[in-house]
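For this depiction, one protein chain was excluded, whereas all remaining protein chains were kept in their positions.
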Amino acid sequence: MTRVLLTGFEPFGGETSNPSWDAVQSVAAEPPAWTEVTAVRLSCVFGTAVDELREAVAAYAPHLVLCVGQAGGRPDLTVERVALNLDDARIPDNAGHQPLDRPVVPGAPAAYFASLPVKACVAAVRAAGLSASVSQTAGTFVCNHVFYGLAHLIATEHPGLRGGFVHVPYAPQQVAGAAQPSMSVRDVAAGLCAVVTAAISTTADIRSVEGAIH
Amino acid sequence: MTRVLLTGFEPFGGETSNPSWDAVQSVAAEPPAWTEVTAVRLSCVFGTAVDELREAVAAYAPHLVLCVGQAGGRPDLTVERVALNLDDARIPDNAGHQPLDRPVVPGAPAAYFASLPVKACVAAVRAAGLSASVSQTAGTFVCNHVFYGLAHLIATEHPGLRGGFVHVPYAPQQVAGAAQPSMSVRDVAAGLCAVVTAAISTTADIRSVEGAIH
Amino acid sequence: MTRVLLTGFEPFGGETSNPSWDAVQSVAAEPPAWTEVTAVRLSCVFGTAVDELREAVAAYAPHLVLCVGQAGGRPDLTVERVALNLDDARIPDNAGHQPLDRPVVPGAPAAYFASLPVKACVAAVRAAGLSASVSQTAGTFVCNHVFYGLAHLIATEHPGLRGGFVHVPYAPQQVAGAAQPSMSVRDVAAGLCAVVTAAISTTADIRSVEGAIH
Partner (left out) sequence: MTRVLLTGFEPFGGETSNPSWDAVQSVAAEPPAWTEVTAVRLSCVFGTAVDELREAVAAYAPHLVLCVGQAGGRPDLTVERVALNLDDARIPDNAGHQPLDRPVVPGAPAAYFASLPVKACVAAVRAAGLSASVSQTAGTFVCNHVFYGLAHLIATEHPGLRGGFVHVPYAPQQVAGAAQPSMSVRDVAAGLCAVVTAAISTTADIRSVEGAIH
């Protein structure tokens, strides 16, 4: 059995739900074959969220960590390729903090690449009949903060651990009346299962055309 | 049993599938309670498509006709409110014709409103956990042509018939690698079931805020 | 000299400016050759706005009326083709009224087509180096209300008058910090000059491919 830690976030930005948490719970309830999935909900708070992630990694000793967050406005599942050493909050986090232009980890590298086969993950979601793409930015809010925290943890303390970040669209009920893309939580969960399966079964990433012109 | 005629379209514009046809077949295979659903595929051809629709109405004597088409780029199910007496093709249809600025029916009204409870239909899709909105334009291509043809048929020959048009997003496989919204065909079919159920069970439309600022 | 009446709107929806009014004032200050342009600001209020328009038409006896409104989120100048006999407010107007599903003029046609050469107008804006397209819906708020009011006035009382509606994007200062399209007011004014010139110099519209697939 492969141990997988999935994290979702609590609601933020005035929303009352967060599809990342709804979806990872659903995956944990019906995990992919040969996996044991633990779902953990992270606070949408700078600092605290990384502490909670670190504790969960210590507690569950996973082989794979997939952090998941809501990217309102994106139309598909996006597998993040780059964690940036930058906190620059557009809105206050759930503890009321709004850091501007600060490093996540002072003195650490400007960025880490995900230790996931990002293109294989995208291909797996598509093979499951859903829409996905590679993303080069996870933003500069708590999602990127957690992603960088995970990547730094892997780089400095858990070199054998694989980990990455997936952004998911709004759930349909979040966009009622707005011309915004959304994805049903059932589809998001199916897509995450595909990502998990690809991540644990692919050692080298595939070569495919997924780059961005800008 | 309420007899429902659902139409979808053949692929067009270089696509190899059309989610409207895939979804209406799926609804016909598992129809909503108390309905008998017939699915008919229309040609994406001006004139011909309305002929096919007229024949299907004659053959099946439905209580409700719901025509469905693909609106690539829209993020949700859109229940059309206005059929316009205008053919103005952006691309050639599947027979190679590209009419410009011609009426669908010379001398007929500039527009018809859908004889569907459009807001109740939108509410029903949302209650099913999916995203929907009211649309004021079905374009000026074959979709609007069929919608106007249906509305004119109802106005002139079948006054008791109810009918409308629903546009659906791209299927995920149509947007692989493009930053475009999509909806899984399973979700589209579930949304269409909700529309059918609302349409046959609602006599007067609900009052709700679904208008468009522009 | 051709007399042209241009109308813009007061701000609405929480905005402190409205690019439609800023731009029509600018056109009036430097009108196109051979035209005399009067700019009138309309209230963003159902009923009142059409009354104000009617008075301005009576007062200035224009040969051409071009009503202009803000379409926040659209990326280009859109020349409206269809005025719909429907008030269905998404938000309250500036007098606090929010009509739902009511006709603009009870008993009048479902829609009017603009009495403008809409494709020639679009071509003229492009020839001026700016972006434009034909639109099939002006929404269901005060903009469409005024457009329908104008079209009905022309149809019933001023058969020789030409008139239409142009929607313009947000001004840049309205979208600071948001990933929304905008157009500088200078460019909007230049585009409106091109529309006016095309409208008064073109008798039959051009044939060009400007239709919408949906």
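To keep things simple, chains are lettered A, B and C as they appear, and every chain counts its residues starting from 1.
The definition used in the following text is that a residue touches a chain if its C-beta (ideal position, glycine included) is under 8 Å from a C-beta of that chain, and two chains touch if they have at least 3 such contacts.
All figures in this text were calculated on a predicted structure; none of them were measured in a lab.
Peer 1: Consider the whole complex, including the chain that is not shown, and state which of A:Val104, A:Ala138 or A:Ala190 touches that chain.
Peer 2: A:Ala138
Peer 1: Return the single residue from A:Glu10, A:Glu36 or A:Asp88 that touches the missing chain.
Peer 2: Spelled out, the listed residue whose C-beta touches the missing chain is A:Asp88.
Peer 1: May I ask which residue of A:Ala71, A:Leu153 or A:Ala198 touches the chain that does not appear here?
Peer 2: Of the listed residues, the one touching the omitted chain is A:Ala71.
Peer 1: Can you work out which residue in C:Pro11, C:Pro75 or C:Pro103 touches the chain that's missing from view?
Peer 2: Touching the chain that is not displayed is residue C:Pro75.
Peer 1: Contacts of subunit C with the missing chain: which residues?
Peer 2: 75-76, 126, 129-131, 133, 172-173, 175-177, 179-185, 187, 209-210
Peer 1: Footprint of the hidden chain on subunit A, which residues?
Peer 2: 13, 69-74, 81-82, 84, 86, 88-91, 98, 100-101, 109-113, 119, 136-141, 143-144, 167, 205, 207-214
We adopt the following convention: only the chains that are shown with their structure count from here on.
Peer 1: Give, as an integer number of Å, the spacing between the C-alpha centres of subunit B and subunit A.
Peer 2: 37
Peer 1: Just the number, please: Cα centre separation of subunit A and subunit C in whole Å.
Peer 2: 45
Peer 1: Subunit B to subunit C: how many Å between their CA centres?
Peer 2: 29
Peer 1: List, in ascending order, every residue of subunit C touching at least 2 other chains.
Peer 2: In subunit C, no residue touches two or more other chains.
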